[in-house]
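Take a look at the structure below.
One protein chain omitted, others in place.
Here is subunit A:
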Amino acid sequence: MKTREMATGQDEGNGTPASSGRSFAENQRLDREPNPLKATARDVCVFYGEKQALFDVNLDVEDRSVTALIGPSGCGKSTFLRCLNRMNDTIAGTRVTGRIELDGRDIYEPGLDVVELRARVGMVFQKPNPFPKSIFDNVAYGARIHGLAGDKSDLEEIVSTSLQKASLWNEVKDRLHEPGTGLSGGQQQRLCIARAIAVSPELILMDEPASALDPIATAKIEELIDELKENYCIVIVTHSMQQAARVSQRTAFFHLGNLVEVGPTEQIFTNPQDQRTLDYITGRFG
């Protein structure tokens, strides 16, 4: 089992193996060429009112690869993720300092168009949150508001392609006009992924996308992430270290609002540099 092979020995991997297209070794080679950087965070601090949730985070996100954010609950993974598409702006009293660049451009600079930013940076949430509209309208929504489709057939193509990429097409192609909320949890989550990729974002943020799903749906989503990384840059928050190991090329470990360690996934899991990382991945605290 791939998971076992990579695991540090202590990890007796009870997670499900994902049937990823490539071999683990290929995914995790330490000596692979680093891709160009998609996003960089420099000295990022986040405050919820008086409370500081992130402390001077410096993190680079490579293009066309998967970066996993791991760490114990409450350590600020979601907070960091939500900085990347400025979703934190919607929470009153939130303050972000430091610099986050997407393709070299500061996304917190005054005058930046958040609508454009969020079109370029898609997001999949922990809990599936389809709109209470039809499956078709769910996927078509982003394309509609951004005017991506010239006519109806364009829109239909966007919807079917996105659903195919999210490997949901076969299950819903005959019921596109039924409500998206009528799907199962796993299908809903794939619908949300289809909705996110329908606008062809450059960066996709996923906050524990599989946490509410059963092993089979999880495997499907992991497979999907693996395929998506050919064209997209993905940052994923996960509590499952097996999942991080299976899908990601780079892993960042957060602890109490600090980014403790970031590096190639294999290195983080086999040879962590920091005692806290080692403790976490070996399950000594959580």
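The working rule: a residue touches a chain if its C-beta (ideal position, glycine included) is under 8 Å from a C-beta of that chain, and two chains touch if they have at least 3 such contacts; residues count from 1.
Quick note on the criterion: contacts and distances are computed from a predicted model.
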| item | value |
| --- | --- |
| Record-based protein name (UniProt) of the chain missing from this complex, from "Xanthine dehydrogenase family protein molybdopterin-binding subunit", "Phenylacetate-CoA oxygenase subunit PaaJ", "Phosphate transport system permease protein PstA" or "ABC transporter domain-containing protein" | "Phosphate transport system permease protein PstA" |
| Hidden-chain contact residue, picked from the options A:108, A:131 or A:169 | A:131 |
| Which of A:102, A:183 or A:196 contacts the chain that the document leaves out | A:196 |
| Of A:73, A:90, A:153 or A:170, the one touching the omitted chain in the full complex | A:90 |
| Absent chain, residues of subunit A that touch it | 85, 87, 90, 92, 115-119, 122-125, 127, 129-133, 141-142, 145-146, 179, 181, 192, 195-196, 198-199 |
